[in-house]
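In what follows, a single structure is set out as structure tokens and then discussed.
The complex appears here minus one protein chain, its other protein chains still in place.
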């Protein structure tokens, strides 16, 4: 990735070792970045190098490699903070195990401390299970109300009754970009309306952060969660960003070493700052990999990434429409600036599972299923879609192979 | 690591890239495996290769690499199960983010479901915070009693009142090997006595699994937790093993994708088996690394590992005694088969932090502090120790450098 | 790809497009739901057993060609059979699909010979073995049947 000024697809692809592999004798067409993105060699190498030259546990050692490991781990917090436009990553970035744990932390720490029977929070019907189940589990314990923003026929949020839903609510927790529909939600205005109603706003940025600039200060949100493995980083690590004032007031979540100031037989005193939420040995190697992913994306420029994927999405939407007309359906809004690169395909009479299976033989990797969004699937009236989702390494040639493979699928089952 | 039949220290060392690095111009003497072990190149390479040739999200994709990723992830469960002597790893091994999360899971799933005000559990005063704080947090919610097994002057468990402590208790949760004292606890007999009293037994095997054969069937324990990063595997993953009947009866812990059968707006149905406890994208790359660590240790043979470290520990204990007499103290039992390779050093008038700092300049990596065992430190009457802990790559030459560096420390502060 | 053609044999596609014994039965038939959480496939099995024999069976639900054709093939295979025969079929069918199982391979176990002829048309599902993720699709209706047989009122 040297010397890329504009978005140079060929150069980007060379950074991803897996793309030079074959699948069933064909070029691999990876269209499953929405589930997990491939890591570039920069990330793989950063992790391997850390493991081979530096590894030590963090936060307590005074010897050379332990100091360096601690420095790298804390630097990752700053890198993520900067990437998100946070003013002080070191005070606001908590490393979890994945995006899902970030929502569990939010629910069981902030939620437990702030929600009572009679209170309400607002979610949307297009949420991923990660932003549903933790609230349902908490609801079972505390008995507050969960209100749902519906979905229009255009597959966008139905905001017609938002004032009503927000009335008296304490939190709006909502996805920035739908992992099924590709709908990009209007976070700035949602944040404004939530705050005006006296509610906080948390956003699920798992499908947003890898694809477009996200700035927590500009968006004026209170909490944000995402998954490094969806932004070309490693598995085994997740991120919760929270405004420092809020984070400082939150009680601990998981208990153990590292999150305490003191432990006695009769109780403990929790630590301050992000550490309060990081019990036990943290994902150190993974934080190093995440830093590398942040640097990688910064070197490409998130504006350039966004433009590239926007153009590709437009190409895909128009090509699929032209090639298949109404014989395949896409669950999502029509093309436009608020349409992300997620194509949820359904074909009458052919189950998504079968579609994906046949696509595989063409080297095309898509994901069939409910995409951890069962309430949304019920709302859409489908039990599964075959989802193709774009990453920085995808190009129009990938869409062309997808089209070829879809034709073959329809022919086989026709 | 080809062709090692007996324990071949030189060959083992060649597997650890970090050991060929220098620290302050000296050979690195890594004596901090108790905090985190170094990963051999086999582990690093397995992870990098997985990332570069296979990576995909698990459990839902049908395309080639997703199938392979799923297979490798589930294989890791079996590898760990086999390593622990479990009859069905695929039903009994849950991947968490670290050993600490494993105890949180145990407390908030099994504990929440089974403990009430009036109940009691038994811990020991030599526990790591990971096996204390989660129970204290749960105690705050539920109000049961925590009873403590004390510590003798010989730095072993004081079992004189065990019957009393176990009387009516529901769980004995105890460390197999102390991370501060090096005390190896008599788990088989503790399990027998716990069961006889009608209690279950959970063991913290973080400091046991990397150093000696551990067989859950032979030990007849009910739960076991450990940390892969302490057994030459990666960070970002932990293990809870639980007997299948117990695991199947436990309610979910974290909520999100992957741990459900169904989600509706008004509630969810949890999945069966280990998956119920694995919300969100699991540590896939890390599971691959863990498999490699298991294979690596299996190729050495855990009996051989144990013998090597036992001999080294004996050498260290007798050498330190001969060199320093009473001018340094070791917090732990005297030498013998129940003495693990953990040396907690205190020197009158020199703080552990300073000891560790000076040792660093000799390339010697030890850890100063309370080692996440503050109740134990209070019991010992010290506020910190400088802990040297052994791994498979340590030899008597490492002990000799330690001795040299300790002499220099005493001279400097003398 | 040869494997793919093995998976999607004509007979499977036929049972997918034209499922046999489609529908639900009223009580006293036993009704059992099977569910594959990974892909959302559902099977609703209605089972009427009289005098130890499967007098009638109906299949509802929705899912992929493998899960649905497997249900259809199963319904045709068990109708008129005794409960014991149905249980035998479950075992044989599962054996056919578990030959490629990691467990068996790892432990160097000898593959158990399956009498494919005894499976009749069901043998068409053998191609699934090459697609480990799809084995759950193929076995869904069979696990549901096993559950249904367990839930039969004691006669």
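All chains are identified by letter, namely A, B and C, in their written order; residue positions are counted from 1 within each chain.
In the analysis below, a residue touches a chain if its C-beta (ideal position, glycine included) is under 8 Å from a C-beta of that chain, and two chains touch if they have at least 3 such contacts.
Remember, predicted model here, so these are calculated numbers, not experimental data.
A.B. asks: Taking the complete complex into account, tell me which visible chains touch the one left out.
C.D. replies: Visible chains that the missing one touches: A, B.
A.B. asks: Given that one chain is not shown, which residue among A:17, A:40 or A:61 touches it?
C.D. replies: Of the candidates A:17, A:40 or A:61, A:61 is in touch with the missing chain.
A.B. asks: Of the listed residues B:358, B:388 or B:406, which contacts the missing chain in the full complex?
C.D. replies: The one listed residue touching the chain not shown is B:358.
A.B. asks: Considering the entire assembly, which residues of chain A contact the chain that has been omitted?
C.D. replies: Counting over the whole complex, chain A touches the hidden chain at residues 59-62, 66-67, 70-71, 74-75, 78, 260-262, 271.
A.B. asks: Could you pull out which residues of chain B are in touch with the chain that's been left out?
C.D. replies: Residues 24, 349-354, 357-358, 361, 368-370, 374, 377, 383-384, 412-413 of chain B touch the chain absent from view.
Here is the rule we go by: only the chains that are shown with their structure count from here on.
A.B. asks: Measuring centre to centre with CA averages, how many angstrom lie between chain A and chain B?
C.D. replies: Centres of chain A and chain B (C-alpha means) sit 31 Å apart.
A.B. asks: Round to the nearest whole Å and give the separation of the Cα centres of chain A and chain C.
C.D. replies: Taking the mean C-alpha position of each chain, the two centres sit 37 Å apart.
A.B. asks: Which residues does chain B have that touch at least 2 chains other than itself?
C.D. replies: In chain B, the residues touching two or more other chains are 60-62, 66, 260, 262.
A.B. asks: Which chain C residues sit where two or more other chains touch them?
C.D. replies: Residue numbers touching two or more other chains: 38-39, 131, 134.
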